[in-house]
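Remarks on the structure that follows.
Heads up, one of the protein chains got dropped from this complex, but the rest are sitting where they should.
A, B and C label the chains in the order they appear, each numbered from 1.
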Amino acid sequence: MARSFLEYKTDAWVQWCPGCGDFGILNAIHRALAELDIDPRNLVVVGGIGCSGRTTFYVKGSNLHALHGRAIPLATGVKLANPRLKVVIAGGDGDLLGIGAGHFVAVGRRNVDITVIVFDNAVYGLTKGQAAPTLPSGVKTKALPGPNIQDAVNPLLLALASGYTFIARGYAYHTAQLKEMIKAAISHRGTALVDVLQPCPTYNNVMTNQWYEERVYYLEEEEWDPVVKTPEEYRRKVPLIAAKMLEWGDRIPLGVFLKDETKEPFEERLERQMPGYMDNPPSSRPISVDGYPLADPWKVFEEKVVKKVEASY
Amino acid sequence: MARSFLEYKTDAWVQWCPGCGDFGILNAIHRALAELDIDPRNLVVVGGIGCSGRTTFYVKGSNLHALHGRAIPLATGVKLANPRLKVVIAGGDGDLLGIGAGHFVAVGRRNVDITVIVFDNAVYGLTKGQAAPTLPSGVKTKALPGPNIQDAVNPLLLALASGYTFIARGYAYHTAQLKEMIKAAISHRGTALVDVLQPCPTYNNVMTNQWYEERVYYLEEEEWDPVVKTPEEYRRKVPLIAAKMLEWGDRIPLGVFLKDETKEPFEERLERQMPGYMDNPPSSRPISVDGYPLADPWKVFEEKVVKKVEASY
Amino acid sequence: MVDLKILIGGPQGGGIESAGQIALKAFVLKGYHVLGSREYQSNIMGAHSYYLVRVMRRRPRALTLPVDVLVALDAESVLTHFEEVRPGGFIVYDSGTANVKASTIAPMAKPLKERLSEFFGRRGSEPTVSEALKVAEERGVTPIGLPMKQLLRRVAEATERPLASISRTVNIMGLAAGLYLAGVELEYVKDAIVAQFSAKPKIIKPNVVAASMAVEHVSELHEGLPRLEDGPLKGKQLMVATGNELVAMAKLVGGLSVQTYYPITPSSDEALYLEEHRYFELNDVAKERLGLEKMGIVVLQTEDELSAINMAIGAALAGARAATSTSGPGFSLMNEAISYAVTVEAPILITLWMRAGPSTGIPTREGQQDLLHALFSGHGDTPKIVVASGDHLEAYWDTIKALEWAERFQTPVIHLVDKYLASSMISIEKREIEPRGYPIMRALKTDGDLRYKVTEDGISPWVPLGSSTMVITGLEHTEDGFATEDPVARDAMMEKRRRKMETIKREIPEEERVRVYGARDADVVLVSWGSTKNPILSAMEALEGEGVGTRFVQIRTFFPFPEDTVSRELSEAKTVIGVEQNLLGQAAFLVRAFTGYRVRHMILKLNGRPIFDDEIVYGVKRILETGEETVVVRGGS
Partner (left out) sequence: MVDLKILIGGPQGGGIESAGQIALKAFVLKGYHVLGSREYQSNIMGAHSYYLVRVMRRRPRALTLPVDVLVALDAESVLTHFEEVRPGGFIVYDSGTANVKASTIAPMAKPLKERLSEFFGRRGSEPTVSEALKVAEERGVTPIGLPMKQLLRRVAEATERPLASISRTVNIMGLAAGLYLAGVELEYVKDAIVAQFSAKPKIIKPNVVAASMAVEHVSELHEGLPRLEDGPLKGKQLMVATGNELVAMAKLVGGLSVQTYYPITPSSDEALYLEEHRYFELNDVAKERLGLEKMGIVVLQTEDELSAINMAIGAALAGARAATSTSGPGFSLMNEAISYAVTVEAPILITLWMRAGPSTGIPTREGQQDLLHALFSGHGDTPKIVVASGDHLEAYWDTIKALEWAERFQTPVIHLVDKYLASSMISIEKREIEPRGYPIMRALKTDGDLRYKVTEDGISPWVPLGSSTMVITGLEHTEDGFATEDPVARDAMMEKRRRKMETIKREIPEEERVRVYGARDADVVLVSWGSTKNPILSAMEALEGEGVGTRFVQIRTFFPFPEDTVSRELSEAKTVIGVEQNLLGQAAFLVRAFTGYRVRHMILKLNGRPIFDDEIVYGVKRILETGEETVVVRGGS
């Protein structure tokens, strides 16, 4: 029997501003987890530093609040140690696409089975409204002394270039649809991105709820099949997907852009490298028997022992 | 009258291994600079750390050898201070796409007028052959204890997602073509990427000269126009460009993929923000007159002075 | 002697800071010097924050508790601060909150809730606003309830605006009532409101009306309260600015041309302020001489701190006066580049706004925990200048000096300032920041062209990128900048760098490096650094009054360390007490490392709140009485 989403709430005070899009995302996460019936003890929500990152404190799990920009490697470490945990990253656009962009790229190369949720408000909320990497150039939000002179990065295309195998975009206030995307992302085996457009009523006075509502539409409305099952299909579909990812302006597409099933998740690669890894993961494997190590150094490192060897040459 | 490429050589010993692809790139750089007739004192070659980064010592310029991964921000600082300098980055795939990936992404958002040349040998040369971010998974080069379990990033697509306005791929041993690409990149006003496929005969025993020669071909062979002049054209062409960028395997395209002329270089954005910037750049502007600062603090910061103001409300 | 203290508390986003600044401005207009400080949480809206104001005839040197008037804009403020008002003082509160229980206040910290439960439990009651006010009353404090809802309705009527649009004026109502109780006439409050909101004229009227209504209400209840006499500076113009702003001003004045930064509290307000003024108007002399009207500073928000510092270095090497500013976590990320800056001898200024760590810690709170880390930042042998400012004006002048030192000695300079200086405000007279007498000039040694020439004094000629063909590298290098592994060339370059440090030590005079205050023959010597300076000076006066003579050694530069003075001062003292806001006693550790002298006693504050003068008084007396090694003081909510 599925749990109630209430079971995923904590009793910490949710300290976001009234009307913040983060509430919608939190709600979608709570509901997605409930519908997936994930045991909170097997769930690790890794938060970035920012308004968004405080999600760590608001979802019941076995959670970790990272350094600014380091949620991805920290989460990867957890997952390497204990591949059975469900790992979900909740971080800001500044956190994941600015200071953390290097890791954002690298995790795609590994296809580690984690879900990256970007709270994409185009500003640095917690530090009082500076431009985030997704703020388009020319835009002057409240806290900026002048129009932004840096361009926006495209998170979806960046994920595509980095090898993410699941790429979706949601909207914070469309909780029902967002919940489904998050469920699909968590269920996907590999690195999944859910970029969530998130109004920040306090600092982003340009990209408001109204602004978004006038623009967003769902890929489903246009018959869209994000699933890729073979390398050939990948080559065929990806240009179309890239084109969709580039669409931004009067119309902004939402939905699952890509679900690539051609690549092995990292956990399986490790299992292949070292059979038994999944059964005896680093988090719980024995390290000794009665205080003696599992291996004899003189044997394991025998090649270092200098011996006269008979050889016919 | 154009200079001779010999004028761009230094008398430092070029310490690459015999047959290293870096020699081809160096040669192409020397020749490109000569044909562009750039005064070495106006040229700043910013090297990364790696075999490739030593290019700093082999090209006559007013040069800077960065920290590992930090060539882009260091070079950006130089360019901000003195926008009249020609700034060319020479770095490894590890340097620019691994540890430096965050900056690789960010510079695209600024469209700073610099040229980024990636010496793409798919290995970490100088540290003895570990896998670089462009080494495909499953490949086992000499120095690896087993097949690579991380996937390759796609530098071209990454640049596209990050907003680079000039994106090309060359091959180290095709000096003549490479020289042209580098010339075009340096002449382009904005952030330019030249990803150079570079055999490393010492460590990359898979992607060898022969391996490449069997695969590479030039975009020109297929009628290719990389120039984009309007946002509309951008939307139309980019899916095709992205598709080309994804091509990798039996056939590997070389050439200029994109030359986007729709975006202002950063220098111009700064000039617009602060007219006079280009004429009096930070590197040489006065800071005082006869020891007194250019501005009176009590005036410039007048809003901090508490005064009784008559107001009708 | 006027010494007024006011605390204004309320939810973040509720205009606490504006209210505090309006209070400061009202007092300045009335002729007083002021000190104001903001205590806030790492939160955008809803969490409790407060503003402390102190008012004196000369500039107040420290915050202190209890206050004369508490303006509590919400229930949490009453329950957080009801014990911080002196007998005879006032608590202004919203009478609509009287029945609110602590347990129902969502943003309130759990540990505080627990302490309140325990406290009121012992009294047989529950933690509610009215119970808290009762406790205060018992201690001689007068609660003044404002019927906020009613008043708001009246403001709406009077201004003919919808209620929702003027509901944010509650802060001004509370403040105006509080100031009235403190003896300030309404007219000053009105003028201060006008001054504060000059950029948003539309909101002036509702706020002025709100202030009037609140004062009307209170004055009806409490007639004939003593008025505050006018202060000595009446009619004189003063500036009111934070440390963040003063450092930004000094950068502009000091000729900075490139500033990079990545947002981080409590540093980003400095960059933001500089950004707002990045395209500034020249003075008349400069206009004429340069034929220019305006000049720009490139202020760039980067993708991270690694980028910020590397860009600053690149800009500096190309000839710009370059700086970056950050706080602990960002500074940690800069370590590799600091080592690079030392090696390539890049003249850059790193302004380090310390806050409470370790790690992300309590990001918006006070700390002095980064001294040792800053001094030994960067792997390898990486000496660099480290200067710590004791107060707002030192921060201003040290910024200008640091820019000069960086260039003259071709070295990174780390300037230590902290959250308390960052967000507290002081009143300033014009002459105090006038750069006359301190020439602002490029200080680069330009005789020669071997960029890394091995010289007697360790300072090589300055050759910016773009002026000549050359190479600069973080690898060990020969005099021409090319990489080398030769052992002899290496030794020469290592020893050149050492000589440079000796030159720096010789050329920055001891008076810059350390300051000593107080009686020569005092029994007690206090050793400290940074923003504890003024609280210490303030405490010294109080101690003097109680017959305890003290002397104070303020260490200003840690490299070069003022060994001679410190050693002399301490070795003669009977009781030496370190005062620091960190766990180890980091300056005391360095005192011993550089002089051998062991500072036997420490007054420490660790809770993230700035130290108060009376805590220092308490600590000194306690140490003298009991001989305790360490006294941890714990004031502040």
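As a convention for this text, a contact is a pair of C-beta atoms (placed from the backbone, for glycine too) under 8 Å apart; a residue touches a chain by one contact, two chains touch by 3 or more.
It should be emphasised that the depicted structure is a prediction, and the values quoted were computed from it without experimental measurement.
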| item | value |
| --- | --- |
| Partner chains on view for the chain not depicted | A, B, C |
| Contact with the hidden chain (one of C:Gly89, C:Gly296, C:Gly578 or C:Gly608) | C:Gly608 |
| Residue in contact with the excluded chain [from A:Gly102, A:Gly163 or A:Gly190] | A:Gly102 |
| Residue, one of C:Gly183, C:Gly361, C:Pro461 or C:Gly549, that touches the chain absent here | C:Gly361 |
| Sole residue of C:Glu485, C:Asp521, C:Glu546 or C:Glu625 that reaches the chain not shown, by the stated touch rule | C:Glu485 |
| Residues belonging to subunit A that touch the chain removed from view | 12, 40-42, 44, 46, 56-57, 60-67, 70, 72-82, 84-85, 102-103, 105-106, 270, 273-277, 280, 282-301, 303-309, 311, 313 |
| For subunit C, the residues touching the chain missing from this view | 41-42, 109-112, 115, 328-329, 331-333, 335-336, 338-340, 342-344, 356-365, 367, 369-370, 372-373, 375-383, 473-476, 478, 482, 484-491, 494-495, 497-498, 582-584, 589-590, 592-594, 596-598, 606-609, 632, 634, 636-637 |
| Absent-chain interface as seen on subunit B, which is shown | 13, 15-18, 49, 51, 67-69, 94, 98-99, 101, 124-128, 130-131, 133, 143, 145, 150, 202 |
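One rule holds in what follows: only the chains that are shown with their structure count from here on.
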| item | value |
| --- | --- |
| Subunit B-subunit C separation of Cα centroids, rounded to whole Å | 41 |
| For subunit A paired with subunit B, centre-to-centre distance based on mean C-alpha positions, whole Å | 29 |
| Length of the line joining the C-alpha centres of subunit A and subunit C, rounded to whole Å | 37 |
| Numbers and ranges of subunit C residues touching at least 2 other chains | 278, 303-304 |
| Residue list for subunit B, restricted to those that touch at least two other chains | 102-103, 105-106, 270, 273 |
